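Heads up, one of the protein chains got dropped from this complex, but the rest are sitting where they should.
Which chain is which? They are A and B, in the order written, and residues in each are numbered from 1.
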Amino acid sequence: MSAWVAACVQAGLVAAVAPLLVGFMRAVRARLEGRAGGRLVQPWRDLRKLLRKEPITPTGAGVVFTAAPVVLMATSVLVAAAAPYLSTRGPLSGAADLIVVVGLLLLGTVALALAGLETGTAFGGMGASREMTIAALVEPTLLLSVFALSTRVGSTDLGAIVAAGATDPAAVFTPASALAAAALAIAVLAEAGRLPVDNPATHLELTMVHEAMVLEYAGRDLALVEWASAMRLSIMLGLLANLFIPWGVAGSLHPAALALAAGVFVVKLTVLAGLLAAGEVFLAKLRLFRIPELLAGSFVLGLLAVITSAVLA
Amino acid sequence: MNQVATALGVAFAVAGVGALAGLVVPARVRSAAAGAATTGVGLAGAAAGLCAVSGTSWQVHLPNLLPLAGVSLAVDALAGWFLLLVGGVAAVVGVYTVGYAGQSGHGPASRTALAMLPVFVAAMLLVPAAGSVSTFLLAWELMAVTSLLLVLSEHRHSPAVRTAGLWYAAMTQAGFVVILLGQAWLAAAAGGESFATIRAAGPGLSPVVSGGVFLLCVTGFASKAGAVPLHPWLPRAHAEAPSNVSALMSAAMVKLGVYGIVRVGFDLLGGGQRWWWLLLGALGVVSALYGILQAAVATDLKRLLAFSTSENIGLILLGLAAAGLWAEAGQPAVAGVALAAALLHAANHAGFKSLLFCGAGSVLKATGTRDLDELGGLSRRMPATTALVTVGALGAAALPPGNGFVSEWLLLQALLHQAPGGGTVMIVAAPVAVAVVALTAGVGVATYVKALGTGFLARPRSTAAGRAVESPRSMLAGMGLAATVCIGLAVVPGVAAPALDRIATGLRAGSAPLPSSGVDVRLSGVASTISPLWIAVGVVGLTVGFAALARAVGRARRRAAPWDCGDGPLTARMEYTATSFAEPLQRVFDNVLAPEQDVDVTHPAESAYLVRAVQYRRRLPDRIEARLYRPLIAAVEKVGRAARVLATGSVHRYLAYMLTALVAVLVAGVIR
Partner (left out) sequence: MGLIDKIRSIGRVAEPATEAPAQRLPAAAGLGGSVQVRHVDAGSCNGCEIEIGQAFSPVYDAERHGLRLVASPRHADVLTVTGPVTLNMAEPLRTTYEAMPRPRMVAAVGDCARDCGMFAGGYGVLGPVSDVVPVDMQVPGCPPEPAAIVAALRSLSGR
């Protein structure tokens, strides 16, 4: 199968599975909280309805407001197509560099933050300010985890890192790897806007970070933003899964291998999402000015991961 | 004849003509004449640089031009890179000046300012072209004096300009003295003042001499580059100078400090000891962090950009330090990558910083203010300027697909490389350096979201901003030129690869770091690649595709009032300001920034329990300036006052001083 076709299939898979993953997480939380909860496909119903509603642009807002959801979606799809979820052999080896992935995700965040400022409302500015502060403080942890992972293979190419892990289990089950996984997990919580950094289900504007930036969006703009957010969560959970549990990723582009890899990938995502949702039941959101402490803790874990990998290598 | 020689000759000739024109021509056409001359000098310099990085080199010695030492010029690939950089920035600024300076004949359009502009550019071209110590120092001082005159262009405008000029003059001259000492010591120890002689004698110098020379030269050059803690002149001078001068200084002049460090450290002294590079790395780390933190909380747009320059210089110095350390550790391939990262970042920074300063100048000219808390709504009134500034901000924030991202990627690749033989120092220093680069990048993104979001988007926060009009075409053309260069470097940085390979091999600082880099950027010694072109195509293509799809599907868009929670219309007063946007970051880094707050409560005469007015003031002073420089200035003043007793006014006493000094020099000459 051509590499380009495989990339498109992969992006389509991530786009299709992302809302289902959100539905699954809501279902797990509901069961643990004693509720019946909605169906797994409910987020897809929400998206379908939103695409049919009319989009609204506030007066005083310009092209940045309408462009931001599209840019967010574009960066999410690009990363979903390029990252090694199904196969370690992608068509865009230049875009599957770990630093590039971090940069593209940050580009999406910036687009949304600028849109929040463009609305000219106080909540939009508040959301943008908080989101950019958290994004700035998460960067060191992310790049130190990249550092720790790149020592496995001497390169930051995602496909090479995953392939090295799949062929050599000893490279995956090291103390450095465990520390890097812990650091990256906390960073993923912050980037994806989940508890304890941000509560995606809150209605109190003063506790919002991500939601505050999208209070003004309606219709298909909102559909794109929600879909892209779900995709970003799937992308990050998928990266966490494939970097630290790399078995099941195909080494070639054979259709059968890809189909098997897709199944394993969905299973891994489901397990991680279930763990995250179950964990969220026990957590409360941290106050905004306690979040730097959490991120500093994850930074120390990342630093230990790098030093351990250098000393024990 | 040698192409480099021709191009440089043309450049200097045009500079002379331009200076004359600036002095003589009437005010109506003065800006156009000086701007055109500056562009001419810039293009000629860039052409010289292009020839030099493509392999042509040139040496000449003109003994009769200067008494005692003569003028010696030597252009190699390294000099060519900086000639290209300075020439490019000058071309952009020249076009921009035509509209910016205007026809008033005052301030940036005065005779002095416009005559000095081409001379400043010529001096900046002379610095990399210098081939001997005396020529280098001459060019350096010429550059300092002309830039000082340009900084003071608007001195009638405000006292802040005069203070800025004073700080700049003092620190530049102090830096010059330090560089003079270092270079004179080097020339004396090497037995000759031409760079060729020094280069030959470099490896043979004793560690004390080379270490001392390196220390002195780095101090002087780092001060010119704006590295913290030698930076206090930079935010003042770059903020108070006219914006075209700020662009030249921030994008081109500070790079010549970097050039000096590369020339002395890598070329003339031939590498050297490990502690040099650790010191440089420490300087780089401190500059990067302090610079970006101050930029993040700055509300003055030009001060923000100036501190951002400090930050980028910090990253460049970090790259140079990494190059030196890897070369010491016997890893020439990675050393070459680090050097390439530093030089490419210098070029990228020149591109986006000149664009951003020109944009700040456009905003200042259109609204009369550069306070971000008073701007806003410019995307509707000045759409072309906003679009161009967005390109610059994307590059400055080091996000893909901007140009700053590629050089930052290169820098990270050089720092992430793990190799045996590094020792404990490298094991601890490398992750710290990566963490610093990452934090700097993160806070940098927040800074530029603040600058773009509060300065240009949403609604105007003051009447001045509400009355802005789009800039004249020449200013947009200058910015457009810079934007084109930024986009070119962002999408095909591979065009710079042969030049960087040549420089790295020429400096003996590494083997060709970027072999076979066409559309992709491939590294030697490191197994990572990146395709900036495909990233850009992917992002832009998918954005356009999704936008088209979104328009075709679904209902029509409606305009409505912003959702204000039901209670009354929103005013511009309710928008987030730059201060409020940066407040969470300022709180996180409270210990570094140490803001000072004053709350004044006035009570009515009747009762102290009632409040008539509350005034809240918050200042974010530059802590290093307050803790390091003010005591120093106070000490100097004290010494000066104490030394007054020497100057009583008695002629007999002064004659006695002169006699003593003469006798002392004669005795010293005889004894030695």
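Here, a contact is a pair of C-beta atoms (placed from the backbone, for glycine too) under 8 Å apart; a residue touches a chain by one contact, two chains touch by 3 or more.
Values in this document were obtained by computation on a predicted structure and should not be read as measured data.
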{"item": "Hidden-chain contact residue, picked from the options A:A6, A:A74, A:L222 or A:A262", "value": "A:L222"}
{"item": "Sites on subunit B contacted by the missing partner chain, in the whole complex", "value": "555, 558, 560-561, 563-567"}
{"item": "Chain not shown, touching residues in subunit A", "value": "26, 30-39, 42, 45-46, 48-49, 52-56, 202-205, 208, 211, 215-219, 222, 281-282"}
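Here is the rule we use: only the chains that are shown with their structure count from here on.
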{"item": "Residues of subunit A touching subunit B in the complex", "value": "51-64, 66-67, 70-71, 73-75, 77-78, 82, 92-95, 97, 99-100, 103-104, 106-107, 110, 113-114, 117-122, 124-126, 128-130, 132-133, 135-140, 142-144, 146-147, 150-151, 153-157, 160, 215-216, 219-220, 224, 288-289, 292, 299, 302-303, 306-307, 309-311, 313"}
{"item": "Residue ranges of subunit B touching subunit A (in the complex, touch as defined)", "value": "377, 379-380, 397-400, 405, 409, 412-413, 416-418, 427-428, 430-431, 434-435, 437-439, 441-443, 445-446, 449-450, 452-454, 457-459, 520, 526-532, 534-535, 538-539, 542-543, 545-547, 550, 553-564, 570, 572, 574-576, 580-585, 587-588"}
